[in-house]
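Every protein chain of the complex appears in place save one, which is left out.
Presenting subunit A:
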Amino acid sequence: MSRQNQSLFSAALVGPAFLGAFRKLDPRAMIRNPVMFVVEVVAVLTTILFARDALAGGTDLLFSGQIILWLWFTLLFANFAEALAEGRGKAQAESLRRTRTEMTAKRLTGPGRDYETVPGTSLKVGDLVLVEAGDLIPSDGEVVEGVASVNEAAITGESAPVIRESGGDRSAVTGGTQVLSDAIKVRITAAAGSTFVDRMIALVEGAARQKTPNEIALNILLAGLTLVFVFAVASIPSFASYAGGAIPVIVLVALFVTLIPTTIGALLSAIGIAGMDRLVRFNVLAMSGRAVEAAGDVDTLLLDKTGTITLGNRQATEFRPVRGVSEQELADAAQLASLADETPEGRSIVVLAKERYGIRARDMAGLDATFVPFTAQSRMSGVDLDGASIRKGAVEAVIAAVSAQPMAQRGSSAALAYHPAAETEVVDQVRAIAEETAKAGGTPLAVARDGRLLGVVHLKDIVKGGIRERFAELRRMGIRTVMITGDNPVTAAAIAAEAGVDDFLAQATPEDKLALIRREQAEGKLVAMCGDGTNDAPALAQADVGVAMNTGTVAAREAGNMVDLDSDPTKLIEIVGIGKQLLMTRGALTTFSIANDVAKYFAILPAMFLTLYPQLQALNVMGLASPQSAILSAIIFNALIIVALIPLALRGVTYRAVGAAALLRRNLLVYGLGGVLVPFVGIKAIDMAVSALHLA
């Protein structure tokens, strides 16, 4: 799936949408949209009446013919909007479908590597298959044995291969992706037709689209308004007969269709489809429209510290020696200890030593050095060279190691220079520095050379650039951010303060996360989070918006209601924005649609009642040319405004994080007041065109 932005009205999309607009006139499809269904019923009835009148040689056929034509246009424009929105998804679905060509599978028949070749469609959940280099993975599953690099470009658009291995959090594989190297055994977790790709296709095509709760409520409102205007228009004939006249049916129909909220009715489903589509373009798959809507409502955002708020790796930012040791000496020792350390932390120490003290990298082999790797038991790493031993590691671990060494084995200079009292003082100093480092949000790393404590390296969590501003923006949106971290509370508090999150959960276990979500929800808040591990699954399922990383486990992907194909946890922020945009677009167009009615009344009412009471000409504030051109202009405006608003419906109203009050003021001004004024101008302009062309 490509992320390139297709232009809204590209020829490739407009053509099929044009045909789709006619196909969607099928009443069985129309009935899903109550407002437009009513318009269709009215259009059919007036067409029949028109045919009867035409045969009987009625009068004013040109006028009523034009009105009826525009009624059909109104319907076609609405269908066109929906077809266009769907078309964009369809194009994406096509490219997905191409990946799902006929696949064969190597189904394992025994515990070894014996297999039989079967069609991919015959696989059942629980089957074990072998996938070797070059093979396509036949269906969704979980790696149970082996490790392989996999090209997932088919679903993510990202061509760099990813590693998939058994156990751990990177065990999920997706049907349709290709194994590039090695071989893996995969347990199938999805039956044919219900795989990830299948669901993606259904989602982007809009086939699986169900009305969201908010859309249902809006439909009720629109249906209610339609009924109100049924009463308003249906009572007019008797009022007219009281006044001693009659109003032609076609005029009543024109008034009715312009009054009911056709603008929003026509664009409602296009807005919903476009909202999902925006997510897809963002490489996020929402399993339901409900989830997208919920994203707009999110009150609390749980964000993992590592990778989201901070760069994945800690970096050395400072060397803090104990008294009597120079920074240079500490830096030198720390650099030596880290030369062979390939961890990002280790490399950052080397970089810092070079940048700050000009200590160049030395060749390990030339130094005849032995690297002592980090183990979970020792919690230290280091190097032995020329009889010297340098260690760096967790503060308490290094202190313990230093104290355990007998005096005699310590470096001679150290033995002479220090006595026990001084030694405790050094330990206290190191501990004090370590404490300060932790309070500043860093991780302290003690360094010792030949059993002598030299000082502490300050490893710092680097907060991502610009993240503070993002959180400030979220706060303006009214969203509380909570940082989740395994760090101790002291470190967590410092990072939280630096990043500008509202709250943090330190030393978090999966149970803590789940409890936090439940607590927030009990207060009536909606919670969003993202996660990838199996132990995230309960929290993902509990959260109102759970975004699973595509690299995550099957369990996580099943539990969340969105999947981020790029596995980028920061996207949660954009997802919230897209959810809000969807709701805003609906509200803006509804407001606009209702506000339009004022002008339409002023166009049609004086025209309609002029034969009864010529005095009502005073209501013709727009000075429309004739009653017929006034009515025709109103119905043309009503149809054309749909087309004019299609780009807005598909792109969405721009969301600005400026707080609800400012946002509402702006949108009320644009879509409320604008909605009252625009049709006055529009109808007048159309009226001038209509009378210039002598259409009425």
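Basically, a residue touches a chain if its C-beta (ideal position, glycine included) is under 8 Å from a C-beta of that chain, and two chains touch if they have at least 3 such contacts; residues count from 1.
Basically, contacts and distances are computed from a predicted model.
Per the UniProt record, the chain missing from the shown structure is "Potassium-transporting ATPase potassium-binding subunit", taken from the list "TRAP transporter small permease protein", "Potassium-transporting ATPase potassium-binding subunit", "Bifunctional protein PyrR" or "NADH-quinone oxidoreductase subunit L". Of the candidate positions A:Arg187, A:Arg470, A:Lys580 or A:Lys684, contact with the hidden chain is made by A:Lys580. From the options A:Phe50, A:Phe77, A:Phe282 or A:Tyr655, the residue with contact to the chain not on display is A:Tyr655. Interface note for the absent chain: among A:Leu19, A:Ala243, A:Ala400 or A:Ala644, the touching residue is A:Ala243. Residue in contact with the omitted chain (choice from A:Asp450, A:Glu498 or A:Asp597): A:Asp597. In the full complex, the hidden chain is touched by subunit A at residues 213-214, 216-218, 220-221, 223-225, 227-229, 231-243, 259, 293, 296-297, 299, 475-480, 522-525, 579-581, 583-584, 586-588, 590-591, 594-595, 597-598, 601, 605, 609, 612-613, 615-616, 618-619, 653, 655, 659-661, 663-665, 667-668, 671-672.
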